[in-house]
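All protein chains but one are shown at their positions in the complex.
For reference, chains read A and B in written order, and residue numbers begin at 1 within each chain.
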Amino acid sequence: MTQFLTALQESAFSTWLRESESVLALPTILTLHTIGLAVLVGPAWVFDLRVLGMARGIPLAPSRTLFRVMWMGLWINVITGVMLFCADAVRKGASVPFLLKMGFVLTGAVTVVLLRRHVYGPDSAPEAVSGTAKVLAVVSIVSWTAAISAGRLLAYVVR
Amino acid sequence: MDLLNMSHDHLLLNHVPTIGTVIGIGLLLLSLVRRNDHLKHASLEVFFVVALLTLPAFLTGMAAETEIIHRDGVNPAAIVAHHDAALQAFALMQLTGAVAWVALWLFRRRSKAPAWVIGATLLLSILTLAMMTPAATLGGEIRHPEIRITEDAPPAATGWLTRAAIQLLVQDNRAVWPVAETLHFLGLCLIFGVLSIVNLRLLGVMKAIPFHAVHRLLPWGMLGFGVNLTTGMLFFIAAPMQYTTNTPFYWKVVFLMAAGLNLLYVTVSAQAWALEAGQDTPIFDKAVGASAIVLWIGVIYWGRMLPFLGNAF
Partner (left out) sequence: MGLVTTVVLVVVVTVAAVGVAGYLLDRLADTNGK
């Protein structure tokens, strides 16, 4: 495993990303990662709030488009995230805080998929929100909060 | 006139929180006497815009300090007393702006603002003026010996809302900065999420949603903004040199101001409010929607790039 991670870290791309003085390297990838998280988590939280009964005037059917926006954010962050990981693969791969963050991200993503299925699935009543959906909405809020907090703390805690 | 001269910018901008607050109060009182809702609405908008511009007024003040502190005739203790008083007045100004915004939001939704919100706005604005006045006077004493009553240094402000107290807090507690950063990221997601759905609707996406429905989410965005304004000010006051010498930071503030005006528009606009389910958006509102997304991504961009562009930390 360590061999694989070292190979990733020593690759030409990772080395460039990590060591280049260019603004287009690490700074840009970090910024895209931040924008990506806003594009993913922002609309997720808005949908969660709606499911929990806030702004009840918003019809659920057209709100489904929010998931397309979230999807875009997720892809931006998967791509930039992989790049950021590669640049520091050996350390991150062994870091409990990092693995914890990925755990929270995974939970968040799964919850969002389940939520969409629950609100828009074939068995769900249109414009109605089930109790399960509300629980999922809370889990989503907590997961993404934890993911972002863990992500920020990486800068302080990663060994 | 050199707009890149921070001292000059500060001297220009500091008229806004002082004279602007007086104008806002005057308009609000007049509106109550005349029982005129248009005047009332105008006064609320004045408070909001004044609160917005009070941010660069304060920031340029800190920047100006580094420019002038070593000059002859400048009293450094006066500067400290002034900026601490200004910080407290700033906090009250932002509270006034926030409550005025709630009033504007309710005004749009109910065609009138409840008396208690107006009352709160009036009270806060008067308290703000009460704090602005000594702050402004202390500012004058920095370079105007003719208005000083004594030659003694003005007493330093005490309490937790002073630069010294905040810098001590950050110095003594290594958790403060990471906590503030985390909250700042969470806040930006809330802002961006709410403004995404609002501006996507303006752009014609999710057209089946009537605008008044997404308008109801705006307070959540403002709460996110409140968290970020507070944490942002903590960063700035704890380590002003990181920001006052950093060009991307000024761009961030400029973008923020524009985004704030954009937010005001979507809060009060009759044209946007009238958009029913399925209705096409007029081109102006589409432009507002598009610009909001560009502006907020810009705010994130400049913020994230702070350590890399301009002067590195």
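The rule is short, and it goes like this: a contact is a pair of C-beta atoms (placed from the backbone, for glycine too) under 8 Å apart; a residue touches a chain by one contact, two chains touch by 3 or more.
Quick caveat, the model's predicted, so the values are computed rather than measured.
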Open item on the list: Touching the hidden chain in the complete assembly: which of B:L106, B:A120 or B:L264 does that?
Closed with: B:L106
TODO: Consider the whole complex, including the chain that is not shown, and state which of B:L122, B:A213, B:A259 or B:A272 touches that chain.
DONE: B:A213
Task: Residue in contact with the excluded chain [from B:L183, B:L234, B:A292 or B:L306] - done: B:L183
- [ ] Over the whole complex, note the residues of chain B touching the chain we left out.
- [x] 102, 105-106, 109-110, 174-175, 178-179, 182-183, 186, 190, 210, 212-213, 216, 219-220, 223-224, 227
Task: Touch list for chain A against the chain that is not drawn - done: 49, 54-55, 57, 141, 145, 149, 153, 156-157
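Just so we're on the same page, only the chains that are shown with their structure count from here on.
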TODO: Over in the complex, which chain A residues touch chain B? Could you list them?
DONE: 23, 26-27, 30-31, 34-35, 37-39, 41-46, 49, 54-55, 57-59, 61-63, 65-66, 69, 144-145, 148-149, 151-153, 155-156
Task: Contact footprint of chain A on chain B as seen in their complex - done: 178, 181-182, 185-186, 188-197, 200, 205-210, 212-214, 216-217, 220, 277, 297, 300-301, 304-305, 307-309
